[in-house]
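Sharing a structure, written as structure tokens. Questions coming.
Note that one protein chain is taken out, while the other chains of the complex remain in position.
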Amino acid sequence: MSGPQIGIGIVGYGMMGKAHAYGYAVAPLMRKLPYRPQVRVISGRDATRVAAAAAAYGIQSWVADWGELVRRPDVDVVDICTPPGTHAEIATAAAAAGKAVICEKPLAVSYAQAASVRDAVERAHVLNAVGFNYRRLPAVSLMKRMIDEGAVGKVRLVRGSWLSDEFVDPTIPFDWRFDRSMGGSTIADLGSHLIDMATWMAGPVDEVSGQSETFVRERSRREVTVDEASSALVRFASGARGVFEMARTAVRRPCDLTLEVNGDRGTLVFEYARLNELLYGDGQDRADLYGMRRIRAEHSSHPYAKDWWPIGQGVGYGSSFVNHLGDLLERWPEGPWDPGFAQGAAVQAVCEAIERSAAERRWVQVAEVTAAASPVRP
Amino acid sequence: MSGPQIGIGIVGYGMMGKAHAYGYAVAPLMRKLPYRPQVRVISGRDATRVAAAAAAYGIQSWVADWGELVRRPDVDVVDICTPPGTHAEIATAAAAAGKAVICEKPLAVSYAQAASVRDAVERAHVLNAVGFNYRRLPAVSLMKRMIDEGAVGKVRLVRGSWLSDEFVDPTIPFDWRFDRSMGGSTIADLGSHLIDMATWMAGPVDEVSGQSETFVRERSRREVTVDEASSALVRFASGARGVFEMARTAVRRPCDLTLEVNGDRGTLVFEYARLNELLYGDGQDRADLYGMRRIRAEHSSHPYAKDWWPIGQGVGYGSSFVNHLGDLLERWPEGPWDPGFAQGAAVQAVCEAIERSAAERRWVQVAEVTAAASPVRP
Amino acid sequence: MSGPQIGIGIVGYGMMGKAHAYGYAVAPLMRKLPYRPQVRVISGRDATRVAAAAAAYGIQSWVADWGELVRRPDVDVVDICTPPGTHAEIATAAAAAGKAVICEKPLAVSYAQAASVRDAVERAHVLNAVGFNYRRLPAVSLMKRMIDEGAVGKVRLVRGSWLSDEFVDPTIPFDWRFDRSMGGSTIADLGSHLIDMATWMAGPVDEVSGQSETFVRERSRREVTVDEASSALVRFASGARGVFEMARTAVRRPCDLTLEVNGDRGTLVFEYARLNELLYGDGQDRADLYGMRRIRAEHSSHPYAKDWWPIGQGVGYGSSFVNHLGDLLERWPEGPWDPGFAQGAAVQAVCEAIERSAAERRWVQVAEVTAAASPVRP
Partner (left out) sequence: MSGPQIGIGIVGYGMMGKAHAYGYAVAPLMRKLPYRPQVRVISGRDATRVAAAAAAYGIQSWVADWGELVRRPDVDVVDICTPPGTHAEIATAAAAAGKAVICEKPLAVSYAQAASVRDAVERAHVLNAVGFNYRRLPAVSLMKRMIDEGAVGKVRLVRGSWLSDEFVDPTIPFDWRFDRSMGGSTIADLGSHLIDMATWMAGPVDEVSGQSETFVRERSRREVTVDEASSALVRFASGARGVFEMARTAVRRPCDLTLEVNGDRGTLVFEYARLNELLYGDGQDRADLYGMRRIRAEHSSHPYAKDWWPIGQGVGYGSSFVNHLGDLLERWPEGPWDPGFAQGAAVQAVCEAIERSAAERRWVQVAEVTAAASPVRP
């Protein structure tokens, strides 16, 4: 356990803080890392709870003020696991302090904010990464690799949906998730993962037509300012077409994400409820075996498979954090880190285009969003 | 086999003609019908092939001219199984001859045409039905019944997709399916079923935003004038939102239809590849059994189940024709028949709104389509 | 509808009588048959019910006495759809009358009885077939074809189970199904299909070790004399090993049949609840696509596929009767018919070996059963 270390500070002790702590604990077990991650401090406004979290996660110290965490000399990486509305300020401060920054998604609550923090890390020349951890699920990484290798040919159609029932119950009291300025939106919360994966695989989005609805418009006598369910038609720069849907109001759908790509040669389908599998229909396969292969995405030739268990045993959600943080740690300190804040901002631009399209009831080009925000850049 | 009979004439001997012949042959076996259907004649332009079809389907006579079929006094019902572009003319003639008319979907290749033929049958006071046979799959009928009984509560979200690979191969020569004036469109061919089922369950559609794409734009040196893949955002009159997708260019997706409805109480999901099942998530079910039920839609209490086999044995595509035609025959000669041409035209209006929206890149109200066409009505 | 005909008489008007009537009605629609089947008479002891069945199934006449049916000169084929305990007597009489015989499975209620009726049809030189219709499900036929073509290599392991809940409810009154002398046994009722399919694919069974249990031992104050649930270890003559289970006491398992074969090269899995699919794992497939293909067993290259609907539409239970009877009718009047009573008797021998093994708590060779019965043969 000797050898070089990298000091981590985690901002936020909620579910995401726990997931990242898990990632740092497990990554060294699963792969050879040049620097061993050491989570040296965690921050949170509620001293009692953050202290309990520090004890639970095996973290040596805690602070109530994230500014203190950012300034600590033994912290090399600031890992931001707080609600979206706080990301930009913390990340900007961390960059200013010369720290590498890992930030949970969505990067911000507006494109302007996202672009600003992207610019901040780029100006500061610090390594930066955004928490698009679903990319690092083995089957999703395999899907990307297969697309790059031509398994589906030229991509024509992309469809993705993310259904949860998080907001179904109308008696859930108002909290930050229902507040547009803090929680962002369903488009950004669920959709940012979809858009990240889709653009990773099929290239940038040119324009969108969106719709949004909020069925329970008031909670705890406060107005709900986020969408509960949104969907969008998408045109990619490549000419491919897409459909996305994200809803937090689908009963008995706990977290059901699906992503399908149809190309001129083949089809690939990922369903999160079967996260160790990938369906592949190859148009050049023998016609008398017509159908799709259910690939068990755990073969030793598959991404991340050798790090984990023998084939057939299966990994869970946690593996995405281990693989993601492992990839970042492996490249410390030279980098590059991928996806970085540039992708975080690019995804945010698509989210904002959908939101604007839904509000204005028209097709919106992503370039409209980025152009409007560009004066902000120095 | 004595007793009252009803004389049927089938126009068209292709796959649909065969499917309807199957329906007439089997319906009397499965249910008590007041009048026994007798397919007395089938028509088709190619004498050799229609003669062979007549022999194969056990039909006593054939004619090459559908006008002759329509005029035969022993034909009570004209059942139209030809390409969409021919429906209106044949149905109008049949109505004029005082025949009941059953017409395959889509009813026509434009809303104006559909409205015109709807008006024709209504003026002639003849029974009329459109071939939305998927409604009569037991699991789809059960889905409708459960929604009516409140199983999902108030409908919020509807999503439907229909994926096939019919057009994937770019070497398929040009035929009527690629010709907008004859085959209609992918929106109408696949989408009309989706829209019929969705509006049956969730009420009328108010407006849509669509997109369409044709990836293989030329076949046999002729321009392909139909869409290969389309999708649409949908707002229902009730305030519910929907997303539809229909594509004939999804590799190794032979005919994969799914329809999901989320209400404020529950979720229902139908997948055609599992056509004897219906998934149901009940938000009021015990939380410790969180998940969905996979209903085997063959219980004796379910629609059409008693007509068929013991539970667990399963029916196929053919059952939808037997159930559909059985429902119509059971109501002969008083009627009513449902869904009739009015629904056929209403569905066509939504299809056309999607098509127009895709062309004009804007939200289109279904009322725009129907209003524009209304002067045509007498 | 002119042309040569073949006269059919169906003995029994229950579910099986209906299924066969369906088969005769549909087979001519789906395939070119040299002789058109004409069901000319149906028999049943209850005159009211058999008359109603005749009307429903579109059969021209009915009789209460099956002997009369057997003797009718316009009956070429006697199709026996009565309870197992009556098969031998009817089939023997039909053979004696020079009729071809189709008999539902199991062929008899003992091997001696089965052997005797097999000998009767062979002596009479009449065509004979036993109702192993599951073979004619397209996916099962495809499975057999693939095994013959080497898709799994040399068969090593076979596993089959058939789970239903027919007997779960202890308040179901006593009827013939609970009476060993009439209904046979669960081993024979469910297991005969499994054993037929398994031996068709993997060759004859040499010896078995079985167990049986009856959980509800009395109904309507009468002793239940059949097993509710049985299972068996199996050694095939080839050296392959098998496990079979058949139970009518598995709650919410309506008719869940699975059959899997593992060879030294590959694996094939059929699940009846997905009857239009076949899973195939090919050990020589690319390792980086590790997993099984879900073959949609409806491709035009697949058995029976061209007779039915376009790929993806799906057939149901009924298709097995259409395909089975179609195969027999196609070979009329020369034959051969396959599987015939010889296979019916061979399957019965395995069933009886399992029954004896369970009773005597020891491995039983199938040859013990057939040898013991052989003096009966003339």
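To keep things simple, chains are lettered A, B and C as they appear, and every chain counts its residues starting from 1.
The definition used in the following text is that a contact is a pair of C-beta atoms (placed from the backbone, for glycine too) under 8 Å apart; a residue touches a chain by one contact, two chains touch by 3 or more.
Source: prediction; values computed, not measured.
Peer 1: Going by the contact rule already stated, which one of C:262, C:313, C:343 or C:370 would touch the omitted chain in the full complex?
Peer 2: Going through C:262, C:313, C:343 or C:370 one by one, C:262 is the residue touching the chain not shown.
Peer 1: Which one, B:193, B:241 or B:302, makes contact with the chain that was left out?
Peer 2: B:302
Peer 1: Tell me which of C:56, C:96 or C:243 is the one touching the absent chain.
Peer 2: The missing chain is touched by C:243.
Peer 1: Could you tell which one of B:165, B:179 or B:277 touches the chain left off the display?
Peer 2: Touches the omitted chain: B:277.
Peer 1: Taking the full complex into account, what residues of chain C touch the chain not shown?
Peer 2: With respect to the unshown chain, the touching residues of chain C are 152, 156-157, 159, 161, 163, 165, 168, 170, 209-211, 213, 215, 229, 231-233, 235, 239, 241, 243, 245, 247, 249-254, 262-267, 281-283, 285, 290-292, 361-363.
Peer 1: Footprint of the hidden chain on chain A, which residues?
Peer 2: Contact residues on chain A toward the absent chain are 1, 3, 15, 18-19, 21-22, 25-26, 28-29, 32, 36, 55-60, 164, 253-256, 272-276, 296, 298, 308-319.
Peer 1: Name every residue on chain B in touch with the hidden partner chain.
Peer 2: Counting only chain B, the missing chain is touched by 277, 280, 285, 287-296, 298-299, 301-302, 311.
The criterion applied here is as follows: only the chains that are shown with their structure count from here on.
Peer 1: Could you give the separation in Å between the centres of chain B and chain C, each centre being the mean of its C-alpha atoms?
Peer 2: 36
Peer 1: Would you kindly tell me how far, in whole Å, the mean C-alpha position of chain B lies from that of chain A?
Peer 2: 41
Peer 1: Which residue numbers or ranges of chain A touch two or more of the other chains?
Peer 2: Where chain A meets two or more other chains at a single residue, that happens at 285, 290-292.
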